[in-house]
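Just dropping this structure here.
A protein chain is absent from this complex, but the other protein chains hold their places.
Per-chain numbering from 1; labels A, B and C assigned in written order.
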Amino acid sequence: KRALITRLQALADDEIILAHRDSEWTGHAPILEEDIALANIAQDEIGHALMYLTLREQLDGQQADQLTFFRGPREYTNVQLVELPKGDWAFTMLRQYLYDAFEALYLDALRASTYAPLAEVANKAVREEKFHLQHTALWVERLGLGTEESRRRLQDALNTQWAYTSQLFQPTDGEAELIAAGITPDPAAVHARWDGLVRAHLDRSGLQVPAGDGHPFTRAQHSEALLYLLTEMQSTAREHADAQVW
Amino acid sequence: KRALITRLQALADDEIILAHRDSEWTGHAPILEEDIALANIAQDEIGHALMYLTLREQLDGQQADQLTFFRGPREYTNVQLVELPKGDWAFTMLRQYLYDAFEALYLDALRASTYAPLAEVANKAVREEKFHLQHTALWVERLGLGTEESRRRLQDALNTQWAYTSQLFQPTDGEAELIAAGITPDPAAVHARWDGLVRAHLDRSGLQVPAGDGHPFTRAQHSEALLYLLTEMQSTAREHADAQVW
Amino acid sequence: MTQPTPLPTETPEQLAAFEARIQNGEKIEPGDWMPAAYRQQLIRMISQHAHSEVVGMLPEGAWITRAPSLHRKMILIAKVQDEAGHGQYLYHAAETLGATREQMLDALLTGKAKYSSIFNYPTLTWADIGMIGWLVDGAAIKNQTMLAGASYGPYSRAMVRICSEETFHHKQGKEMVVAYAQGTPAQREMAQDALDRWWWPALMMLGPSDKDSPNTPQLMRWGVKLKTNDEVRQEFINEHAPELIEAGLTIPDPLLHQDEQGNWIHGPINWDEFWQVVKGHGQMNRARLEARNRAHDDGAWVRDALNAYEARQHSQAAD
Partner (left out) sequence: MTQPTPLPTETPEQLAAFEARIQNGEKIEPGDWMPAAYRQQLIRMISQHAHSEVVGMLPEGAWITRAPSLHRKMILIAKVQDEAGHGQYLYHAAETLGATREQMLDALLTGKAKYSSIFNYPTLTWADIGMIGWLVDGAAIKNQTMLAGASYGPYSRAMVRICSEETFHHKQGKEMVVAYAQGTPAQREMAQDALDRWWWPALMMLGPSDKDSPNTPQLMRWGVKLKTNDEVRQEFINEHAPELIEAGLTIPDPLLHQDEQGNWIHGPINWDEFWQVVKGHGQMNRARLEARNRAHDDGAWVRDALNAYEARQHSQAAD
């Protein structure tokens, strides 16, 4: 149970933080159509986070908003990839693509969960996620095969982000049990599928995957960027900590 | 008394907000020497704010940190000039110059205050302020007479900022009494001196003062920029609202 | 403002036939003959309306990252998404009159085109998000419901679609404010403060008083507007004043009262402030235009890449 809570919270935290970064584009996207598309993605991510946190609430009674708005940067368990500052459009689309590919494959595997409520959530979310992946994969291709500048920016983003991706596939605390019981998929297996999918697409889009190992961060470690993000995100809720209704 | 409190708070709020904007440069200035100079200015501004707020505390017992860290954007009484986002180096130096010229002249007049504690504060602060003014006046000259780009950036900053300056010289609520009693200087008289000083220097620095009236804002009106600034500035204090010692 | 394509001299017969169609309640469609002035006024109105949706994303969008609950965050994202969508329909409606998106955006970014003055007021607390939904969308709905009967088909149809979504936003906004007015003392105070700041701007956003609105008679004759600004404003107040009072809030107008006909009569509006804001001296005009321009400039390389990619796809398809 502890292990399942940890995994659910990790999944939710990734979605919440990434949705925040995506939301920073609202009203500032390069074309109006993308204000809509990216807001749509952010909305779905918050929706997924709410589903995971609802499952968690059923396990230990902790409430979603309390967890979201009253934990500090040392308690969040998102991967560092999603907390990296907004960057340019290439940075945003590449990160979203790398993450969507992870999430689509993870959810696909999670549909087989022996824990029925989780399998159900995965079934719901996987359809949205495949749509996101299609959208961001196309953007990677467009920018990779667009102009010299767009290719360079996308490659720069890849050079920065690649080392962070391995963190997505680290097992969470106690996860071995969950995997053994068929409750959650083995991240290593998801990693293998992801690696094949993503490398082929990046290659097709004219990009070079950098060599080298990933950063050895854990989900307990964060950069200052997360602090700034949370200061903003939690400001209203914390100012009215005693509010019962929103 | 109410009128004096209002004026003291207005003076303090301008200093606190401007010091925040200056502090945003720390570690990011174009040359190391200016990291030092601008931090020094910010430090003095906070020092002045503390002096004004100490005088206020003697009048109504309200504490400086409580006022600084627990009022929202609707309660701050700074002019909008100081809350405008950081901008580039030209924007920062010009704003600081326009403000320093105001403060140096205001303090100079304030030395004659019939309220002894205020005259004393003015005497202390005016020396620092003249030093700031010297520094920023030189920067205006350097950028105005530097390259084509620096002149353009400085002129852009002036085009934006000029309309905001008139707010510095608006009388605060009930100030007529204070002026009549010789407690605070008449802002209109300070404005006249300021206008002469600043126009001559801007002209000498190759800049054109834009025509047109100022914005008719009051000190109760603020832009969203102040909200974002306060969210950051107050985050630590508000997170630990019950702390007794810092 | 975009100039309409020069037309051959309009004959009195053409004009009479056009006005007869409008008299009959027919919709004018893109290919139909219309007077140049009709086209020009519609482009002005529709593109202003589109710009308002796009600029309107800024004050609200800034609160997506500050919403106090996940639920409210989702609702707000959905709302801002809708606004971007409305911007899209409206640009499209204006395109049917011969304006291009580039021309319209250029007019916005250079400050030549206007957008609703309401978006030059700052959002300073979360309650503003509720109040904007209730009052600003409420006022917009009154206006848009009227425009849904407009004589130009594409505009009329866009208004019908937009109105139904706005009605939903309006309901959510009201629900929020009503809840906060009954919430903690700090929430209550926040709701009242939001009303204090948004009430008058909401009245003003429905446009200048009839006597200062020279276009209105012609627009009404051509069935573009069906009511005057003051009529729409009266409808808005009649609906909202009693509901706000019911919610336990105080409307910041000591002269507000109901007359014998049941109309809520407001005190004098500070039109000086309105014109100041329209002329660019509102608290947020500068920041809004800067934000739009920055987004446009920062996005230039992305649009270039898109074009290059499309061209490449076409040329490959042609091989």
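The rule we apply is simple: contacts are C-beta pairs under 8 Å (C-beta built on N, C-alpha and C of every residue); 3 or more make two chains touch, one makes a residue touch a chain.
Just so it is clear, the structure is predicted and the values come from calculations on it, not from any experiment.
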- request: Could you tell me which shown chains are touched by the chain that is not displayed?
  value: A, B
Task: Specify the residue from the set B:5, B:39, B:119 or B:209 that touches the hidden chain.
output: B:39
Statement: Given B:5, B:179, B:209 or B:237, the correct residue touching the omitted chain is B:237
Positions on chain A contacted by the hidden chain, ascending: 72-74, 80, 160, 163, 215-217, 221-225, 227
Query: Can you list where chain B touches the absent chain?
result: 16, 19-20, 23-24, 26-33, 35-36, 39-40, 42-43, 46-47, 49-50, 53, 64-65, 68-69, 88-89, 141-143, 145-147, 149-150, 153, 232-233, 235-237, 239-240, 242-246
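Methods note: only the chains that are shown with their structure count from here on.
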Task: Averaging only over C-alpha atoms, locate the centres of chain A and chain B and give their separation in whole Å.
output: 43
Task: List the centre-to-centre spacing of chain B and chain C in whole Å, with centres computed as mean CA coordinates.
output: 37
Query: Which residues does chain C have that touch at least 2 chains other than itself?
result: 62, 125
- request: Could you list the positions in chain A whose residues touch two or more of the other chains?
  value: 232, 235, 239
